[in-house]
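Just one protein chain is left out here, and the rest sit where they should.
On to subunit A.
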Amino acid sequence: MIEFERAGKTYPDGTVAVGEFSLRIPSHTTTVLLGSSGCGKTTLLRMVNRMVDPTSGRVLIDGEDVAQEAPVALRRRIGYVMQNSGLLPHRRVIDNIATVPRLTGMPRGAAHERARELMRTVGLDSGLARRYPGQLSGGQQQRVGVARALASDPNILLMDEPFGAVDPLVRMELQRELRRLQTQLRKTILFVTHDIDEALALGDQIVVLQPGGQIAQAGTPEEIVAAPANDFVARFLGLDAGRRSLRARPQPGGGWLVSDAGGRPLGVLPDDPAREGPG
């Protein structure tokens, strides 16, 4: 479990990135921090592995204040996927993935063995092992980033807009695979995004943030969509624009055409969804 206790961060230049933030993140669940650019998401995420030290309040992991821990040891036991992959450009894919196991003293052979296993886990072709990051597509790089974060089998996974830089198709595929991975691995995931659909797709808990790291609403995806706490959340969800008020119109050949309030088509619904089972 991760707990933020009235954590705040004011940068030396006077920018108040996070005013006062309190949140409890249960173990083995995915919590999504959702908010627009500059609202303090990255700052909050980096408080967990001490890449940022809060200027007020504290952050606890399983009841222990992270400030009591040596940053280097802490970071090695927390997986961190960065926005732009953050891979080392002069190291091969396999060595990038093996970074943390090598740092913690695992012999090279064993670390590479582990890295190969992780490449399979995240769906990377083993033929890519000897490539350099610069020779990969954006989506492949992000997978390497995820594999690297998983290498030391951490309990906690911090993911900072990990799929922000890839096209929508790849993005959805990566999201699907993360969900699959999570049912298997059951990590405590703290996931940052500004994409509402991504938040709804991945979060067990969604925390909608306002500038300054203020919580506008925290709850399950259902709670947030069904009962947005205020106008800010409603606007963020696109509820005010009617994006999530759906209409269904019968189609000539059977089934239903679903559209939003503005009439934009979103998809089709088979005649009896219950019998077809979930897609």
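The criterion applied here is as follows: a residue touches a chain if its C-beta (ideal position, glycine included) is under 8 Å from a C-beta of that chain, and two chains touch if they have at least 3 such contacts; residues count from 1.
Following the convention adopted for this analysis, contacts and distances are computed from a predicted model.
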| item | value |
| --- | --- |
| Complex member absent from the view - protein name from UniProt, among "Benzoyl-CoA oxygenase subunit B", "Glutathione-dependent formaldehyde dehydrogenase", "Hydrogenase" or "ABC transporter permease" | "ABC transporter permease" |
| Full-complex contact with the absent chain, from A:Tyr80, A:Phe163 or A:Phe236 | A:Tyr80 |
| Sole contact to the chain not displayed, among A:Arg148, A:Arg171 or A:Arg244 | A:Arg148 |
| Touch residues of subunit A, complete complex, unshown partner | 46, 49, 51, 72-76, 80, 82, 84, 86-91, 99-100, 103, 132-135, 148 |
